[in-house]
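To keep things clear, I will list the structure first and then write my remarks on it.
Complex shown without one protein chain; remaining protein chains in place.
Showing subunit A:
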């Protein structure tokens, strides 16, 4: 097969897989560019990417979890915990690098706790993460008694505010994490085992896949991704807020599902999730530019998610 035909085959594959959802994204962009001239500009697209970064990264983690047929509702709280851990590190006079490492480790540990409860104590992930969502959210307020904590460390706030070669740093972070997650999922043994286990847990077990360990690692990935989201969010806000990331888990789930990830497990891709996150970002941005009141935004967002998922399901069914 020549490179050209391979490329066109790859394009066809992408269209076959994401056609419906990709179309939804284009349609939304067209609608918003018609209703608002400022929508279609490089500056605004960078803006959208920046706004969507926190959700996108959390959604990468969520995609792993959903691929296994599990759910992680605690990531919104982990986002807040991460910001607070960062703030406290600086309050204790730590430097940027150790603070960043500690923040990410905190996300990994909270994910580990979820994973161990689910894999070793055999509790359903929905229940475990509903519980830890509350526990982690409460923990955020422990150091400050519920008050927000300012972060004045310039290297930290630079992440959310500065650019590198003309592109905001947060977009670089999203791009790198997308690539890492995409490669890990589609090119490695670990990714393949995740798909197989999500597709049929019993078969995976009988085929010698260490299902428990896999589950724990994936909840740790979810925690780490949420913690990185928390770093971005707190750096943009110059502070750690106790209600930061509230209900972000729902946006992350919506992004993954919009992108074609099956809640039954075994089916989904990082590319799909990225497109799903972009749809949510474009919607938020477009409606804000049109000054649509917040409550209407909620209604429209819900409807768009329903329509997009319906179109996707229908196109997949038609192919069968």
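In this text, a residue touches a chain if its C-beta (ideal position, glycine included) is under 8 Å from a C-beta of that chain, and two chains touch if they have at least 3 such contacts; residues count from 1.
The criterion applied here is as follows: contacts and distances are computed from a predicted model.
Engineer: Which of the following names does UniProt give to the chain that is not shown: "D-ribose transporter ATP-binding protein", "Sulfurtransferase", "Monovalent cation/H+ antiporter subunit D" or "Glycine cleavage system H protein"?
Structural biologist: For the chain not displayed, UniProt's protein name is "D-ribose transporter ATP-binding protein".
Engineer: Consider the whole complex, including the chain that is not shown, and state which of A:12, A:120, A:187 or A:314 touches that chain.
Structural biologist: Considering all chains, including the one not shown, the answer is A:187.
Engineer: Which of A:92, A:121, A:206 or A:294 touches the chain that is not shown?
Structural biologist: A:206
Engineer: Need a quick check: the contact residues on subunit A for the chain that isn't drawn.
Structural biologist: Residues 187-190, 192-193, 195-196, 199-200, 202-210, 266-267 of subunit A touch the chain that is not shown.
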